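For this depiction, one protein chain was excluded, whereas all remaining protein chains were kept in their positions.
Up next, chain A:
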Amino acid sequence: MSRHPGLNLAHADEKAHAEAEPLLFGFWVFLMSDLVLFALLFATYATMMGVTAGGPGPKQLFELGPAAIETAALLCSSLAYGMATLVMKYERGRVWLLFWLGAALLLGLVFLCFEIDDFVGMFAKGGGIGRSGQLSAFFALVGTHGLHVTFGCLWIVVMMIQVLVFGAERRDNKTERERLLADRVQTRILRLGLFWHFLDIVWIGIFSVVYLQGLTA
């Protein structure tokens, strides 16, 4: 039977490998369900496009600059997270792991700050959620993504603490118990990674469908 939990456990520790498998597979399935949710929000946005009900439209409300910065921040954050995963895989030490996780967190927060600033600006221009169907759909879609990012940030914080408390290195740990806890931290960091990259993909969709489309159409 082929197994793909994604980490370097297979040759090292068969049992840990087997335990990681349903966790990662289950998380993929969860992401699939979450993706359905986003797909429906996209579809709702698509049907509401242009329904401005006399209010301001994309051209008046969206700004490409901040949206581009948000995109860059989120993509870089994903890159930093990727680095964290590699550091974990090759066991380059706690400090580097925390450094890259911290970088990912920081960039995530940058994204959120710009997004919130964006939202505030839209409200100021009379583009609140209650102004029109299109704006309702906009805030539902982009807001849901933002909420996901917020929870992702919280999760990164928790994982950083867990790295400190439990460690994420298998090599140096002595007892089986400690090893188990480190394994747990590792698979959690892996799953958080899936989540974090997943949010990138959704954002790319938002950037193209909402911002680029709205500003060019």
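As a convention for this text, a contact is a pair of C-beta atoms (placed from the backbone, for glycine too) under 8 Å apart; a residue touches a chain by one contact, two chains touch by 3 or more; residues count from 1.
Methods note: contacts and distances are computed from a predicted model.
Comparing "ABC transporter ATP-binding protein", "Cbb3-type cytochrome c oxidase subunit I", "Transport permease protein" or "Bacillithiol biosynthesis deacetylase BshB2" against the UniProt entry of the hidden chain yields the protein name "Cbb3-type cytochrome c oxidase subunit I". Listed residues A:98, A:129, A:194 or A:215: the one in touch with the omitted chain is A:129.
Remark: the omitted chain is touched by one listed residue; of A:22, A:93 or A:126 this is A:22. Those residues of chain A that touch the chain absent from the view are 21-22, 25-26, 29-30, 32-34, 36-37, 40-41, 44, 47-48, 51-53, 129-134, 136-137, 139-140, 154, 158, 162, 165, 177, 181, 188.
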